[in-house]
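All protein chains but one are shown in place.
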Amino acid sequence: MISLKQDQTKVKETKVTSGDEAGRREFLKGSAAALALAPGMTLFAYGEALAKPADQAVSTKSRWGLLIDAAKFSDEDVDACVKACQDENGWSDTGKPLTDPQWIRRVNLKNKKTEEQFSLPMMCQHCAEPPCVDVCPTGASFKRKDGIVLVDKHICIGCRYCMMACPYKARSFVHEHIEDQKEHAPRGIGTVESCTMCVHLVDEGKEPACVKAAPAGAMVFGDLNDKTSKLAQLIKSVATQQVRADLNLDPGVRYRNI
Amino acid sequence: MKIVLIMQKLIMTMLGVAFIGVSLLASVGQASAQPEWMPNPPKAIGGQCDLDPKEMRVKHMTLLDHKRDQTMHDGIRTKKYSLKNCIACHAVKDESNKYVTVKDERHFCRSCHDYAAVRIDCFDCHASRPQDTMNKAAKAAGNPHAKSAGISAIGKPGDRTVATLRKFIAGEVK
Partner (left out) sequence: MAETYRQLREYNNSFNILLVLHVVMIAVGLGAAFYMEHNGHVVTGMNNQIVWGLPHVFAIFLIVSASGALNLASASSVFSKLAYKRFARLSAILAIALLIGGLVVLLLDLGRPDRLIVAMTYYNFKSIFAWNIILYTGFITIVGIYLWTMMDKTVARFNKAAGWGAFIWRIILTTGTGSIFGFLVAREAYDAAIMAPLFISSSFVYGMAFTVWVLITMCQATGHRLITKEVSQKLRELFIIFIAAMLYFTAVHHLTNLYAAEHIGVERYILWSGSVFTYLFWGGHVFIGSILPMLILMKSDLGSSRVGLTSASILMLLGGMAHIYVIVIGGQSYPLSLFPGMEVTSTFQDGVFGNYMPTLPELLLGLAGVSMAMFIVGFALKILPFLPSPVAEDQ
């Protein structure tokens, strides 16, 4: 079934799993003997987890997540993240704030008692128990096995029930025709969209665009299930918060210093 | 009530006349023995891919559909049957050396879909021309076949017929 060309690409790809007992195991796919990392792969970018081979399905072994440290963000830093997302995924403001797309936004907070002010980036929280998925009549809203919540725009009918259900206002509806979308981020009129955690990059073993644009250490991306990952270790060792934790949605995006 | 009846008769008569007219035209067309008017999709940049054109003409939607679900839900991102890859390889350039979008009737997909009068839904969301990830060889080579695209290239423009389309899909014409 797999063509010659496919085999050649596969030679370049390696799978590295972080085993708990055996340490890191590496094995080759295909019959070729050469071992080389695909270009662009950064081995230790976020803990041990690495890109899966392109032909392998995602599994529940990983659960991708983020830790956002509000204390490390200035307003401009948050805006840089938003800009990075826009550039990566091809959405932008068109001067119509009520209907413009919004994958990630700057939320400005002011503590009513202490008057302390700060801001943080807010996007889809990639809930483990996502209400958007529960309510979607067609199953277009779904959670990938690795915890990333997406809209399958092929079967989204644009009913917007998921927008009603999301507690975080993470979703927006495409209100007009759009052209020249990014080829890795299809989006179109009449369907709902939200942060994809840059799933196309994650599948290649890279970090989401916002994480790259954030100040050093302000945003940590990684595998919540991998106890050895930087993210999991941080969550274990410092105080972290979930937004609206009372709703018990177990978001994959966590915060610090709110 | 009477008006309705009269309208009905009128419509039926008009349909009848139209039908006879179309059949006459069709027979005239056949009699003149011109080459048939059929789709002539532009050649791909990367040369012949290892997918059989006959198979692709019949099954491309099923194959793409299957792959789309795999990519969307399981994160399987191999190149075979990936729309992004198909688009990169089947890109067509215009006079100013830019890749055309699906708005241009020379676009690969349109060259046949226009003929068959089948609406393409893909490009409401997907990019219809290659961008950053376009394969480099193609970028360098450009596409020599750009101007041959379109439905009028083979034979004289005439009626689009289902029979011709069938022949085309069955791969009886190259």
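Going in written order, the chains are labelled A and B, and every chain counts its residues from 1.
Assume a residue touches a chain if its C-beta (ideal position, glycine included) is under 8 Å from a C-beta of that chain, and two chains touch if they have at least 3 such contacts.
Here the structure is a predicted model, which means the values were calculated and not measured.
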Displayed chains contacting the withheld chain: A
Absent-chain contact - pick from A:62, A:172 or A:229: A:172
Among A:89, A:102, A:181 or A:225, residue touching the chain not depicted: A:102
Positions on subunit A where the hidden chain makes contact: 96-100, 102, 105-113, 122, 131, 133-140, 155-161, 163-169, 171-177, 189-192, 243-244, 247, 258
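The definition used in the following text is that only the chains that are shown with their structure count from here on.
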Subunit A contact footprint on subunit B (complex, rising order): 50, 68, 70, 72-80, 84, 87, 101, 124-127, 130-133
Contacting residues of subunit A [partner subunit B, same complex]: 2-6, 9, 52, 54-58, 142, 144-146, 150, 152-154, 177, 179-184, 186-191, 199-200, 203-204
